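Please see the structure below; I have some questions.
Every protein chain of the complex appears in place save one, which is left out.
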Amino acid sequence: MNRRFSWFNATSLTLGFAFLYLPMLILITYSFNESKLVTVWAGFSTKWYGELIHNEAFLDAAVVTLKVAVMSSTFATLLGTMAAYVLIRGGRFYGRTLFSGMIYAPLVMPDVITGLSLLLLFISIGLDRGIGTIVLAHTTFSMCYVSVVVSSRLATFDQSLEEAALDLGCTPFDAFRSVTLPIIAPAVISGWLLAFTLSLDDLVIASFAAGPSATTLPMKIFSSVRLGVSPEINALSTIMISIVTVGVITASLISKRSIVKQRAEEQKAVRN
Amino acid sequence: MAQPASRPVFAPWNDPAAKPLIQFKSVTKKFGEFVAIDDVTIDIFAQEFFALLGPSGCGKTTLMRMLAGFERPTKGQILLDGKDLADVPPNRRETNMMFQSYALFPHLSVWENIAFGLKRSPMPKGEIGPRVEQMLKLVRLDKFARRKPHQISGGQRQRVALARSLAKAPKLLLLDEPLGALDKKLRQDTQFELMDIQEKTGTTFLIVTHDQEEAMTVASRVAVMDHGKMIQIDTPDRIYEMPNSVYVADFIGDVNIIKGNAKPTGEGRFAISWAEGQPDIAAASGAGIAAGTPVHFAIRPEKIAISADKPADRANAVKGRIEDIAYLGNISTYKVELANGAMIKAQVANDRRLARRTFSWDDMVWLSFTDTAGVILMK
Partner (left out) sequence: MNFRRILLIATPYAWLVALFLVPFLIVFKISLSHYAISIPPYSPVFDISAGWEGFKTFLSKLDFDNYRFLSGDDLYWKAYLSSLQIAAISTIITLVVAYPIAYGMAQANDEWRPTLMMLVILPFWTSFLIRVYSWIGILSNEGFLNQILLGLGVIDTPLAIMNTNTAVYIGIVYTYLPFMVLPIYATLEKMDGSLIEAAEDLGCTRISAFWLVTLPLSKPGVIAGCFLVFIPALGEFVIPSLLGGSQTLMIGKVLWEEFFSNRDWPVASAVAVILLVLLIIPIILFQRNEQKQREANQ
């Protein structure tokens, strides 16, 4: 696209990003508010962070959430990568259409339906609900996201690389490990991160799958937020937003640097 | 070849009274610090087929985009029919452009693509249809009017792009590497087709290309550019036979370049000493060159004859060993190594069939050429 950046463009970007970021900035600002009244500024204070640290319920929920997220995203990455490989390189097999349908359907399924159906499954097979069932539920929907991310990478990379590896004496498994995996690794990693975030973020499915014995952080936040705005939640939100921001910026800097490095090396190679 | 007497030679550039259609007056274009066009002055005349030739990045596309109105000169003036184009936006210029990528609108049919410009011109609605049909006939695409651009071949797309840019009957048609995406055979056919259409419509064409063969084939005049500067503007035959610099000689066609020192030997005659143990090269030049001036002697391979014995009647003859032979079908190129290690290329037309060819690898042969076969270049 030829780029002719105009005042109109600048205005729409400024307004658009203001809309996206102002609510969060307000939230962050007011997490440092002295007053309990969330909309009246009464001076700077970090006391809500102090109270948050001593809130056992939140801490427990956070631990549960992290456990669930680490486990489910790891399983989802394994299963999702396998599924992507089957989709792109698996060739024809019986029930392939159903398989790809089951990969794509969860992406557009409303959370309430996914949650409800999984809960009814757990009850009908008599599975005790708790961390385990949340992990199962999260693995199921986030593996689909992983497989979409990984399969788009697999689809764009040159299959002749794998064929070259086979030609040079690799077994199919060797070829996957030594050629395919290193090339799709960035996609696998971003798949894991996506699954991790989806799991951290999920309220609805976890609420169905959790049962009384386990509470995740979003469930805890939801139940307290229903009662209105609280400075403690603002503090918690600020912490979560900061972690994500630092993570995303770091990731994009790393990828930017590797692109710059790669380009510099390519240019060097051309010159030599 | 003799021109028929009834047809005067088309050469307005030699006529001091002729008014140019396009004038570049000391045009400079900078992108930040980078100088894309460096003080260029050209006149282009109506009905010319003018080619801008140069390697990629030489500024030829920038020059064309300034004509279309997509870039503005940093310094200097561009005139069309004597009017300054500086404040005329692209959509009000009487130029049309055929894009390198063709830029056919993918959501519109061939017919709608060609009609696109007409619908935005003062042309009455009733005349648009017939005009589109006429253009479709001109490029022989009548049968494909309803197709979308992705449903036709590359060569057909190229012709749609041409028809679209010609439909508004512009004063000047700009063609940006128009044949770049076609394969060689189709390219050659299309080159002749382009010339034919240019002649039929009488439109002035300005073509940008990096393919010297293409420029030589289609153009009435060729401008060779390098690093934003105009190196030489001339007719194709003069560009080839009388290049004004080593750069042009080397860029157009195949050439042997020999470095040496010239000394005058008579009226317009010079001897160039160039290597120990090798005879001086006898050459002619119209320029006055002082003794001892370092010069380049450029000679085309096809101007060098190859023989087993030393020819008596040639001004220059050197002996060497055949190092390599490239058989190209109609001609063969011999690479001959002289005693001092210099490599000279000679081309011979294969006017006899295989069995009669005489020279082989490692044969000792004589290379000879007349004193007017090459040119002496000062830069």
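First chain written, first letter: the chains are A and B, and each begins at residue 1.
We take it that a contact is a pair of C-beta atoms (placed from the backbone, for glycine too) under 8 Å apart; a residue touches a chain by one contact, two chains touch by 3 or more.
Remember, predicted model here, so these are calculated numbers, not experimental data.
**Student:** Pick out which of B:Lys29, B:Lys60, B:Arg164 or B:Lys345 touches the chain that's been left out of the picture.
**Tutor:** Missing-chain contact among the listed residues: B:Arg164.
**Student:** Among B:Ala36, B:Ala51 or B:Ala68, which residue is in touch with the absent chain?
**Tutor:** Missing-chain contact among the listed residues: B:Ala68.
**Student:** From the listed residues A:Ile189, A:Val244 or A:Ala264, report the one that touches the chain absent from this view.
**Tutor:** Per the contact definition at the top, the residue touching the missing chain is A:Val244.
**Student:** Can you work out which residue in A:Leu118, A:Val149 or A:Ala165 touches the chain that's missing from view?
**Tutor:** Of the listed residues, the one touching the omitted chain is A:Leu118.
**Student:** Can you list, in ascending order, the chain B residues touching the missing chain?
**Tutor:** Residues of chain B in touch with the missing chain: 68-70, 89-93, 95-97, 99-101, 103, 105-107, 116-117, 120-121, 150, 164-165, 168.
**Student:** Need a quick check: the contact residues on chain A for the chain that isn't drawn.
**Tutor:** 1-6, 8-10, 12-13, 16-17, 19-21, 23-24, 26-27, 30, 38-39, 79-80, 82-83, 85-86, 90, 93, 95, 99, 102-106, 108-113, 116-118, 120-121, 123-124, 136-137, 139-140, 143, 147, 172-173, 197, 200-201, 203-204, 218, 221-222, 225-226, 228-229, 233, 237, 240-241, 244-245, 247-249, 252, 256
We adopt the following convention: only the chains that are shown with their structure count from here on.
**Student:** Taking each chain's centre as its mean C-alpha position, how far apart are chain A and chain B in Å?
**Tutor:** Those two chain centres are 57 Å apart.
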